[in-house]
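Only one protein chain is missing from this complex, and each of the others stays in its spot.
== chain A ==
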Amino acid sequence: MSNTSKKKEKYSPADYVKLISSDGFEFIILRNAAIISGTIRNMLSSGQFIESKLNQIHFRDINAVLLEKVCQYLYYKHRYTNSTTEIPPHNIDPALALELVVVADFLDC
């Protein structure tokens, strides 16, 4: 039992993907969380585009603040989708809300 759970914890580098913000910040997140975004999933899986080759995506229109929030949300969603435990609220700073809506539309998530 400990074995399987350990295996689950252990991820190889291939399980991760690098997201780069417009201002150069890099976020390395679980691939499975990342592809909750339909756009990211397509970027990584469709054909032989440069993103899937390098396993990283450079978002030229999303700054680090927003991208961080996006990553948080992706993990949050990854963690609680199909979860039986109680789901805690996901807080968003109202100041970011509008921009996040736009980004969410862009990312399809």
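The definition used in the following text is that contacts are C-beta pairs under 8 Å (C-beta built on N, C-alpha and C of every residue); 3 or more make two chains touch, one makes a residue touch a chain; residues count from 1.
Convention: contacts and distances are computed from a predicted model.
Per its UniProt entry, the chain excluded from the display bears the name "Cullin family profile domain-containing protein", taken from "Protein phosphatase", "Cullin family profile domain-containing protein", "Vacuolar fusion protein MON1 homolog" or "RNA polymerase II holoenzyme cyclin-like subunit". One of A:Val17, A:Ala34 or A:Ile57 touches the chain omitted from the figure, and that residue is A:Ile57. The set of chain A residues touching the chain not shown comprises 38-39, 42-43, 46-53, 57-61, 94-95, 98-99, 102, 106, 108.
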